[in-house]
Structures are given as structure tokens and as C-alpha cells.
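Excluded from the complex is one protein chain; the other protein chains are retained at their positions.
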Amino acid sequence: MDTLFASLSVILAGGMIALLFAKQFTLMKAATIITTSAGCLIGLADSLSLLLSNNTEVIEKSWDWLHLFTLAFKVDSITLFFLVPIFTISPLALFYSFHYMGDGAKATRTAVNYFFFAILVASMALVVTAANTITFLLAWELMSLSSFFLVVFDYQVQENRQAGYLYFIFAQGGAMLLFAAFAILYKYTGNFDFSTFHTIPESAKLLVFILAFLGFGSKAGIFPLHIWLPKAHPAAPSHISAIMSGVMIKMGIYGIFRMYLLLDAATPLIGQIVLVTGIVTGILGVVYALGKQDIKQLLAYSSVENIGIILIGMGIGMVGISTKNQAMAFFGFAGALLHVFNHSIFKSLLFMGAGSVLHKAKTKNIDQLGGLMKRMPLTGKTFLAGSVAISGLPPFSGFIGEFLIYYGAFHGISNCRVCLILAVLAIVALAVIGGLAAACFTKVTGLAFLGEPRTENAANAKESGFSMTLIMIFMAITCLVIGVLPEPFIRLAFAGINDISSVSGYDTREFMIIVRHISQTAAFFIGLVLLLTMLRKLLYMKKEIGSGGTWGCGFTQPTVRMQYTGTSYAAEMIGFFRPFILIKNTYSGITKIFPGKTTWESEVEDVSEKNLHLCLVEPLLKGMNKFHWIQHGKIHFYIAYIVVAIITLLFFL
Amino acid sequence: MLEFICLIPLFTGIIAMFLPVSIGRVILVVTALLHLQLTVMAWIGKVKPGLPYYFSTSPDGLLVLLVTSFIFLVISIYAVSYLSETEMTSEPIYIGCTLFFLASMSMVALADHLIVLWIAIEATTLMSAPLIFLHRSKSALEATWKYVMICSVGIALALLGCFFVVLSMEIGHVTEAITYSALSKVATQLNPTWLKAGFIFLVIGYGTKMGLAPMHTWLPDAHSEAPSPTSALLSGALLNCAFLGVYRSHQLLFKAGLGDFSSNILIGFGLLSMLVAAVFIFNQSGYKRMLAYSSIENMGIIAFGVGIGGLATYGAMLHLIHHSLIKSSLFLSSGNILLGYGSKLIANTGNMARLFPKTCTAFFAGFAGISGFPPFGIFVSELLIILGAFQKGRTISISIFILALVLIFAGASRLVMKMCFGKYKQGVLVDENMARVLPSYALLLASLILCVWLPDSLYQTILSAIATIGGSTNG
Amino acid sequence: MESIFSFCFAVLIAPFLPVVIQKVKAFFAGKQGPPLLLNYYTLIKLLRKGSVYSTSTSFVFRMGPIIGCATSMMMLLFFPLAGAAPIFSFHGDVIILFYLMGLGRFFTILAALDTASPFEGMGAAREAFFSTLAEAAVFGILVLFFRLTGSLSFAEFFTGNNIINLIGAHTALLILVIVALYIVMLTENSRVPVDDPATHLELTMIHEVMILDHSGPDLALIELGAWFKLLFYSSFLAKIIDPFQLQNFWLNCLCFYAFVLFIYITIGTVESVTARYKMNMVPKFILTPFALVFFAIIFTMELIK
Partner (left out) sequence: MMPSSEALLALILLSVLLSLTSHRLLTLIHIMAFQGIMVSLVPLFHEKHHTLAIGSILLLQVMILIKGFLIPGFMLAAVKKIKMRREVVPLISYHASLFIGLIFIVVSAFIADRIQGTLPGKQTVLIIITAITTLASGLFLLMSRHKAFTQVIGYLIMENGIYLFGTALAKQTHTQYIVEFGVLLDLLVGIMVMGIILTNINDTFDDVDTAYLGELKD
């Protein structure tokens, strides 16, 4: 614990350094990055060693605060597990930022950005170590606030401001729900300590959980509370998107998980709610991802999808616990945790790739990109690896987490009817999500990196600086390593749920054999691919290799604009989900005999955003505007208000 | 003598009226220092009241006094720089009235007698009125007129409330002194009907001054039209004094066993104020008006917290302290913004992050603080109020409370973001200046420090202040 | 040893079987049809050729055929062909295998998009969409099989005590499964009525349009992959139908391939008697197997206590 706090101090010191040396741009970046990363690495070493030592004793620390409260911190296996991505991704994102934050004219702002980055990292670490209400909320709010500043880094752009605004509201609204949830808990327990939460009456648990689920869910991005994600992620600088999407939204997951464990509710409803939400979130998330043309927006929706997958895993685990199905619970939870870790890596990788593209090709719209694989080979290849990983395809990391969830879900197929239906839904949903995610990421990779550049900017793109590419290569390799040698990482996830009493002690030896088989299969597959590659080389030896234009099916003058676009690629698939996804087509029409230039636009609108606007925000604003006459400026009536107030109150006498 | 706390500013105020401006400014700051020193001595208990029949030190009064005194010191430092920038025509009057204003506020904080309290509160209105209209612009005059009329009418009703309380004494054959401290000892003997009627008039009367809806109507006008140091004083200090009147009355009813009655009224007013503030903060066009409505909201929160009782009362008291600190800081920043852009309209501001980075930092930090983000104290106070309300089972009211908070946050953050980060094409009039930024920082820092470390004596004082209405920290 | 033999035999016979379909179609059309060893000739011809690559393409284009072929081979490696135990097998292998198929598809699509062609993207989009829908049905089938056998591996589905067989305890369910799997097979292998391999208009193609730019050995690899895949699905179906569990490996083998042949003949028949659907009808068609399987799963709640 002391090491952890020491590491947090170093991280914060890094943030302070940024503010102090704001004038010397490069020095400031280097010093901050090194200091903050050093802090992260200390923390990482500490949490990993604690996590893997199987040390069951709980480590606690507390201080008195404001006479009333205690700031209590406690470390158990789940905490440690969540600390790992925090401390892993942060230094990577920081190193990446060295070249990404290259604009010396924004030196002060960059320094502020690093400062809040450090605060964000520290507050996330505090969120997962908090052991009572006050500490948790304190860290939670700090996290929201600091991440808000990170989002509005490029505040000159109106969309970014709007995104920051939306995020701010969701953060605060979610926090208010959490306040309410914790207040209800306090009402029953009379203290702030997490460990007493399970004592509250069973009837209140569901309400508390739902409030907390909505509160945490708004941070995590469950459907329909996800709408800030696709706005905030494109707005933030890419390494910030990476850390937010890779790590920060997982704090919502942590909260849901923690709350579930603390409440220890007997009602099966909780697991069912989580599972169904996960399914809805996952499928709709990926469908929307498919429909978007802005890479970062697409990645944000993909984060929503992955939150869905994680929630499916978690829901499987919860259903498993409520039906006393230990295997289901164990693998559900472990799968969810492992996916948290995996997603943090490949999503960060993808965001960094997107950032690299944005940096060099000056656009995020995939319909204006293309051909980047040749111009930015390292970014392209690492992005490809990330795409395969996020689609959950072996032999990359995404598959492993999903496999665990599948495994848990298959164990849920038993005679319990609700359980069976839920498990089947989960399995089918995972399959559909996997298929659509593959479609989605073939779209990004295929259109942005392959083919021909669609615009000048894309054609002139160059590879990014070494700090960016090195990090991306490292992360891509990590994705592959986790996919091929998953055992230590699965053990990590198992260690993560070690402290959950209802599933601990599950015998994993049998499963470890399967894991070894998976590992072998993956290796074998890679071997087979290599073999076929050699064979192909052999077959092409001494043969004539020609090159020419793409076969245009007889058309002789193809241009790059004739390439298939992302919009067309996705049109049919998203059309399939029509009631849940709004496709707005605008067509200028043909009016004259000799038609002039006509336009046709297609845009995917978020159904929850639209309905939120239509059913909540607009009536609310309208309703509030109806009351504006109160302050009409006439003093006579102001005095009349007082008289009316008196008379009204006298009736209560 | 305790009365010196009121008399010194009164005396120096008279002097300052007749002296040149440069000396007047010095007098302002020196008096503020002296006042703070006396206040601290009163805290320690070194100063005894000379007229114990009229004045005494109560924990709630001391709390308000300390906050007032501290804020006044910081604002007076700001005012010196602000005044030199604005070249006000009748500056000696301004300085004098500011000091009178301090005197009357101190009197409110120290008054124990029902009617002396009333006199003091009425005096605050009269003393602060010149501060608002010294600009002599049309809107400033209008605002002052509304302020004086509405508050006078409201406070006149409070006098009737005082009479009703006295009547309830007579019916109950109580012959104690008409002081809050004496009455609360024999509160159960008072006639409940007339006491309740008295409370209604008192809460309406002082509530007018405090800015509880629907009697709040003067507040946005006065706060937005006053010079920024005055706005800061009005919002950070005056509203607390008015609150003190409401609080004392509530204490009396609580002691008389009518706590439920007064609590419900306070909760009702509190929620109504928050909702009204929410309505007007959305699409607000002026930033000072926005801050004014935010004051209405926060007064509503305090009334709500006091009404809930228990843990929420503690939260309300913390809220009072932190709101004063943060809101005055915000108003001071708004003064800089006004100087810089020359307009009170949000539409005519923007891009503060680049143009006025220091002010922007103070302004945004203040906004974050007032919205309940750590590391500022409102985070704690709002949390405590929510906890307390749930503990008391007030589910519906707390739902409205939370809804209003979110609405206000949504409304205000949009405007604040527009100001801090939005587009702005024109040039700026006056650059920011360390002397005018540091006071804002000082106030924020005070809130921050109090959120990290609450001195024991302060804590104990709050505890004894809330103990009189059954508030405690363990529910 | 039997396993390896079985696998090698399957690999060798895979190119032969599609010709059966063409023969059946020719029979229905009253034609003679191509020579039986047509695909072997094609293979040899392609392997001997060089290639022309589009200037738009990158290494991804060259990886497509390799990975596509490798994933199809993986399926055969794990499948208990002809009653022999598969070469590899473990609990849970079905999941990784179907995901590997997904990987193959992923790269095929990417290779198609790499050409910057206006048409290949169209095929890629359809491929991605339809196979996603088919995948839902496949996983439904896996759930059902898990419910019936408690296992998650091809080997365990079809060998051992608790095997899946039409002439077993769950005939009713399995008929639904067979129909479903048959449709999935048609979808995944781009057969009529989902796709028509014999069409000549690129706009209406799915699989064929994606490989327009491949030539030479690359095309050979793609074709091989396609044949393996078709064989895998037919074997899957054949295994469910095949009622014989004989002790003799060779007899078993014979029975098995007889059933496989039967499946191919039915495919040929289907292609002869039906026309391909309009493209917007296809999703509905592919949803049918999912509905069937889901119905079957719900059914098991009553049947299996």
C-alpha cells in the first residue's frame, strides 16, 4: 500500500513538473512523461507482485478527514487487477504523446493537459482502492473533472466543446445517481464503510444496485447512456481517448462489479439486468460503430460494444452465482476481467493508430482516407493487428477473453430455464457481436489503410514519429502474445477474482489444459500460415509477376472516388437493425429537365441521443421556458408574490 | 466589548466619507483587518458583550461573522484595485457605505434580541442600497429600487412576525427577555399557533432578503447591477446574514416542538428556490445574473439542508461557508471579466482560456467548486445533505433536489464553457491584473483548505450551532 | 494413424466433390457436365501460372488467400472425418474453430477491399453481413449440441457414448438442426439460393466478386480453401445423418463418404431446381436457420429434464 501511494505521489509530481516547466516545451514533455511513467511503473510492479503472490491478506490504510469521515483504502485482488491496466496503459499513452503533442505553440495547454493526465491516473487508482463511500466519491469526482479537462483540450473547435459539455453533464448526472445510491446505503448502515453494505435489507438492494448501475453505467457507456462516448472520444487528443476508452470507462465496470459484490444480493434480477443490458449494449454498440465514418467515433462506439461484452461476461457470472453454478460464475467473471484488460490494450492501440492517422492525414473520416498501409506501414500493420484483436479473432488477445465468457455461458446451459435462455442469448449475442465487429473493423482497416487514397491529404501522409510507432508496435505484439500464450494472463484474471468468496477455490486445472490447447492451436495455426506462405513463395519462384490496375469489370477509366465507401459497405448491415438505428438520408432530388448537381447524404443517428433530445431535453427546455414570466421585471407583481406566499403559508397554520 | 465589532466599521465609515479617496482605501483595508482580528478574539471568547440584553455570541452568529469578516477582508483588497480601475464618481460614499454595510452585517451576526436582529437586517438593506446604484446607470437604479422596495416590504412583514412571537409570549405568560437565547429556553411555553404565524412572517420576511423563491425577485437584478465587489459581498455575506434570521426563528420553533412545521416550510422554500434557479440559469444571458441565480439555488440548498435536519444540517452549515467563499470568488472574477470585455452579456464574452488565463482558472475552478466537484468543500456539503435527506426518508424531496442540481449544472456549465472556451473575436478592454486575481484565488484556496483540514474550533462551533435544531453528525 | 490418413484423404478428395454438384446440375440441364477431375486440372493450371497484382494492393492482399486456406484446413484437422478421431481435439475447440473461420473471412474481405475496386467492396459487405447472421445460427447449433452431449468439441459430438445422431434420442431436434445447418452451409459456401457461383454479373456476386483480382497460385489457394470449407460443412451434416457406427474403419469411411456424396448431390439438386434469391431476401433466408435452432433449444427445455 505504501508503495502504491509512493507511486501516486510520483505520478502527481510528474503532473506538477508539467506545470512548472510549461515554458520549456520539449523538456517539460520529457520530464513529465518520464516522471509520471516511472510512478506508473512502480505502481504496476507493486500491484502485479501483490496480485500474483496469492497473498490473501487484505491491505488497508486510512486517514481521518474533516472529523467526520475516514479516507479508507483497501487493496484486494479485484483492485489489484484493475490497477494493472491503469498503470500499464498510462505510461504507454504518455510515451505516445511525446510526438503526438507536438505543437509547441500550445505549450501551456499541453502542460495543463499533462497535469490533468497525472491527476486522472492518480484518481483512477484511488477509485479502485477506495474502501468507503466518501473516498470513492471523492476520487470518482476528481476523475470526472480531470478527464473533462482532458477532453476539452482542443477547445477552439465547437464540436469539442459540445462534447465536453455533454460529457460533463453525464459525469455529474451519473455522480448524482451514485450519491443517491450511496445515500440509501448510508441510510441503512449508518456508516460509510464498504464492508457493511451487505447488511442492508434485501428489498433495498435492488434499488441501490439499479441506481448505482445507472450511475456507473453512464461512465462505462451502457446503452442508452453511452451518448457522450462517441462525442468525447473524437474530441479528446488520441492518447487521451486511449486512456479514457481503454481505462477510464472501465472504472464504471469496476463500480458495477464492486457494488454487486458488496451488496451480495440474493435476487437473481441483478444478474439478469446486467446481462440483458450487456447484450443490448454490445449489439447496438457495434451496429452503430459500423454505421459511423469517423474513425474515432467508430472506435468509441466499439468501446460501447466492448463494454457490452464485458457486461455480458459479468452478467453470466452474476447469473451463475444466483443459480449456484460455480463454473459459470467463475468463467463469467474471469472472462469479463480479462476482456477489461485486453480491451484496454487493443482499444488504446487502435486509438493511437487513429491518432497517428489524424496527425498525418489530417482527417478522421474513413471515406476520405485510403491507401495508408503503404504510406504509414507501421501504423497500418499495428492497426491491423488491433483490428483482428478487437474482432475477437484468434490468435490475438480479444479471442481469449471472449472464449472465457463463452465457456462460462456454455456452463450456464442447464435445466434452469431462465438461466438457459439467458445463456443462449449471451452466446448468440457474442457470436453476432463478433461477426459485426469483424465487419466493422474490416471496414476501418480496409477503407482507411487499404485501397487507394481518396484525398490529397491521405495521399501525402507520412509515418508518425518513433515514440508513437514504437508504442503501437509494442501493443500490437502484446495483443499477439496474449493470444498465443494466454496462460499467464488468464492466471492474472483468475487471480483478480481470487477474493470473491463465492467463486474462489474453483478448480482451474481442467481449464488450464484447454488453455494450453488453445495456445497450441494458435501456434499451430500460425505455423500453418507460415508453411503456406513458404509454399506460396515456392510456387511463385521464378515466375512472372505482373502488375496493373485493378480489374474494373470492363470499365476502363476507374478513379479513386469509385472505390467502395464505408457508408455503402455498412448500409445493408445497419439497415437490418433499422428500428434501433436511425438512418437519415437527404437527397436533393432531380427537379429540372437538365438536372444540375445533385447530392445524396446518408447519416446514422443515435436513437438514444435523438430520443433523449426529443423526449427529455426539448420538453424540459420548453417547460422551463414556460416559467420565464416569473421574472417579468414588474415590481408590483414581485410584491404580490410575497403577499401570495404569505397567504398560502397561512393556510397551513 | 463585543459591540466594537459593529462600531468600528461604523466609525471608520463615517471618517472615510470625509477623507480623500486614497486614504479611504487604506482605511477600508485596515478596518477589514481590524474587524477580522476582533472577530477572531470574539471566537476565542475574549470579548464579552457590553449589552448582553441585545447582543451575544451564538455559535451560528459567530460562524456567519467569521465568514463575513474573512470575505470582507479579501473583497476589500480586491475593491482597492477594482476602484482604481473603474474611477467611480462618489468613491468616498462607496467606501463609507461599504463599511456601514459591514457594521450592519456584524450587528446581524451578534444580535440576540428579536427586534434588534430585525433592525440590523433592515439596516443592511439600507446601507447596501447606495452601493448598488452608485453607477447611476438606469439599470442600476432600477435594481436598487427593486431591492430596496421588495426587501423593505419583506422585512416589514418580518417585524410583524416578531410581534407575533412576542404575542405568543404574552399568551403563554412568558416574561423572559425577547431574545432568542432566552426564548429558546422557555420555548415550550409559547403559544404554538402564534409562534407558527410568527415563523411564517419571519421566514417570508428574512427569506425575501435571503433570496428564497418566490421572494427572490430582487436578487438577480441587484447582484448583476452592483459593482462586482458589492455583488460579492451581497452574495457571500449578506445572504448569510438573512439566513441567520431564518435560522434563529427555526431554532425557536424547534425548541418549541414545532420543528416539523418549520422544517417543511424550509424544505418547500428550498426546493422552490432551486427549481426557480434552474429555470433561469438555463439560457441565461448575463453571467452575473447566472451567478445570482446560483446564489438563489445555494440559499435554497442551505434552507433545504436545515429543513431536513440531522446530518443535512451539518452539510448546510458547511455549504454556507463554502458557498460564501466560492461565490464571492466567482463574483470577483466576474468583475475582472466585466472589466475585460465591458459587457455583462455572456454572448459578448468568450475564449477566456486564452485571453484571461488567470481569471479563467479562477472562474472555472469556482464553477467546478460551486457545482460540487472536489477538491472544493461543496462536494462534501452536498453529499452530506443528500445523505441526511435519505436518512430522514425524504425521498421525494431529495429526488427533486438532485434533479434541480443536475439541471442547474447542465444550464450553468453550458454558459461557463461558452465564456471560458467559446469563440471571441473582438479585443479586450482591460488586461487582468494580479491584484484582482489573487483575491479570487485566496477565497478558493480557503475553501480548498477547509475541505482538506477543518480546524477543530470551527468544527465544534458548527456542531454547537446545529445542535440547537437537533442536527448532529451522526444523524 | 487413421486420423492422419483420414485427413489426407479428405484433403485429396475435397477438390473432386464439387464436380459432383456440377454433374448433377448438368444432369438436370440435360448436359454432359465437366470431367470428374476438372478441379484438379484447374488447380494444376493455376499453380503453374504467375500472377498479376493490382498496383493498389499491399501485403494484405497476398495474405488473404493464405489465411483463408489455412483456416479451412484447420476445420478439417479438428473434425472427426470418417469415424476416425480428428488429429487435434479438445474441449471447446468448436469455438476457436468457428472464430478461425471468422479470421479467414476477415482477411478475405480485407484482401477484397485492398484492391480499391468499386465492386469487390460490395461482395465484401455482403459476405460480412451474411456470415454474421449465419454465425448466430452456428452458435445456436453449438448450444444445442452442448445441451445434448455436454461437450464443446467435434470429436466429442460424434464419438463416444453420448453422440449426436439422427437415429438417436433426439430425432426431432436434429431434423431442425439439419435443415438449419444445411442453410448455413449454403450461405457460408456461397451456393444457390444465397449466391450463384455461376453468375456472370459482378453486381450480383458475393464470393466470386471478392476474388476477381486474384490469380495464379493465390487463386488456387482460395479455391482450395473453398473446397475444404464445403467439405467440412458436408461432413458435419453427414456425421449427423450417418447412422452407422461400425467397428471397421474402412467401412465407416465408405458410409461416411457415401453420405457426404449424398449431401453434395442434394446441393446440386437444390441449385438445379431453385433460383437465387433477390439480394434483399437473403437476410430473411439466413435468419431461418437461427429461428429453427432457437426453436429447437426452447424445445429442449421440455424434452431434456
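Note that the chains are named A, B and C in the order they appear, and that numbering of residues resets to 1 at the start of each chain.
Quick note on the criterion: a residue touches a chain if its C-beta (ideal position, glycine included) is under 8 Å from a C-beta of that chain, and two chains touch if they have at least 3 such contacts.
Fair warning: this is a prediction, and the values are worked out from it, not measured in the lab.
> Counting contacts across the entire complex, name the shown chains the missing chain touches.
Every shown chain touched by the left-out chain: A, B.
> With the missing chain put back, one of A:595, A:619 or A:633 would touch it. Which one?
A:633
> Out of B:221, B:297 or B:382, which is the one that touches the chain we can't see?
Touches the omitted chain: B:221.
> So which of B:167, B:403 or B:445 would be touching the chain we can't see?
Only one of B:167, B:403 or B:445 touches the chain omitted from view, namely B:167.
> Using the document's definition of touch, tell me which of B:159, B:186 or B:463 contacts the absent chain.
B:159
> Per the definition of touch given earlier, which of B:9, B:130 or B:245 contacts the omitted chain?
Of all options in B:9, B:130 or B:245, contact with the hidden chain holds for B:130.
> In the whole complex, what residues of chain A lie against the chain that is missing from view?
So the residues of chain A touching the missing chain come out as 628, 631-637, 639-640, 643.
> Write the list of chain B residues that the hidden chain touches.
Touch with the absent chain occurs at residues 54, 113, 115-116, 118-119, 122-123, 125-126, 129-130, 133, 136-139, 141-146, 148-149, 152-153, 156-157, 159-160, 162-164, 166-167, 169-171, 178, 191, 193-194, 220-221, 224-225, 280, 284-285, 289.
The criterion applied here is as follows: only the chains that are shown with their structure count from here on.
> Hey, how far is the Cα centre of chain B from the one of chain C, in Å?
From the centre of chain B to the centre of chain C is 77 Å.
> Just give me the whole-number Å value for how far the CA centre of chain A lies from that of chain C.
36
> Taking each chain's centre as the mean of its CA atoms, how far is chain A from chain B in angstrom?
43
> In the complex formed with chain A, which residues of chain B make contact?
145-146, 149-150, 153-154, 157, 193, 196-197, 200-201, 203-204, 208, 214-215, 217-218, 220, 261, 265, 276, 278-280, 282-283, 314, 353, 357, 368, 371-375, 379-380, 382-384, 386-387, 389-391, 393, 398, 402, 405-407, 409-410, 413-414, 417-418, 420-423, 451, 453-454, 456, 459, 473-475
> Which positions of chain C touch chain A when the two form their complex?
47, 49-62, 65-67, 69-71, 73-74, 88, 90-93, 95-96, 99-100, 102-103, 105-106, 109-110, 112-122, 124-126, 128-129, 131-133, 135-136, 138-140, 142-143, 146-147, 152, 202, 212-213, 216-218, 220-221, 283, 290, 294, 297-298, 301, 304-305
> Which chain A residues qualify as touching chain B in the complex?
Touching chain B from chain A are residues 66-68, 108, 134, 137-138, 141-142, 144-145, 152, 155-156, 158, 161, 164-165, 168-169, 172-173, 176, 179-180, 182-184, 186-187, 190, 620-621, 624-625, 627-628, 630-631, 635, 638-639, 641-642, 644-646, 649-650, 652-653.
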